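Step one of this worksheet: look at the structure below.
The complex appears here without one of its protein chains, the remainder shown in place.
Our next item is chain A:
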Amino acid sequence: MSRKKALKGKGGSKSPKASPSSGRTGKGLAAAAAPSSGLVYPSRPSISNSGEFYDIAFKVMLVGDSGVGKTCLLVRFKDGAFLAGSFISTVGIDFRNKVMTIDAVKVKLQIWDTAGQERFRSVTHAYYRDAHALLLLYDVTNKGSYDNIRAWLTEIHEYAQQDVVVMLLGNKADSTHDRVVKREEGEKLAKEFGVPFMETSAKSGLNVELAFTAVAKELKHRTMKEPDEPKFQLQEYVDKEMRTVGCCRS
């Protein structure tokens, strides 16, 4: 009778709370992260609601047209799984947490997944404002989703913070036969807007970890950089670490 779903992060609200933002700093949805600097830097480690300790937390948002694979990308990153034909369309807005270790620092990413259909943007764009990073996805097998990237970037500029980290991802890169958007086209668009770019595949796992790691590294460097430490070069890092389809460089 009841169709039970795995209750992710069960017991979350029963776990001991060590909210990093107990001294809440005003505007917006600044729960896991303070608003302006984007830094949550508690004097002692905090516990995320999955019970994991972390040092700093950031809010990352997945955006892009309906069906480009936002939820799949998130599930691949979070659980390392891709179950073809098991995903349902995302309605509204939802998030999942993942703690990663970046240069010995525990970084919690609070990753927000949004409905891609245009009309939902008027419900979800209020949440861009507090995002520290936006992963903007298109589907390499869907020209329309690529063409809409410009509109998405306009929307992002209008609603997101000035210094938000934006990364462009061409997803479903494993679909060689159905591909209609060339890699070079993605690179060109990214260059035009000055954002880092890579192709990903939630199905094969290609560059999924890297996309989130790169963003986490950038955000961590921004907030914890020593005065004499050089600025983190996100694009360089991505270019060095990125794998391309059919290539076995690791």
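FYI, contacts are C-beta pairs under 8 Å (C-beta built on N, C-alpha and C of every residue); 3 or more make two chains touch, one makes a residue touch a chain; residues count from 1.
Please note the rule applied: contacts and distances are computed from a predicted model.
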Report summary line: Looking only at "Rab-GAP TBC domain-containing protein", "Charged multivesicular body protein 6", "Cytidine deaminase-like protein" or "COMM domain-containing protein", the name UniProt gives the absent chain is "Rab-GAP TBC domain-containing protein"
Report task. Using the touch definition up top, pick the residue from A:66, A:161, A:175 or A:204 that touches the left-out chain. Result -> A:66
Requested in this report: Against the chain that's been left off, what residues of chain A make contact? List them.
Outcome: 1-7, 9-10, 12-14, 17, 19-22, 24, 28-32, 48-49, 66-67, 85-93, 95, 97, 110, 115, 117-120, 122-123, 126, 144
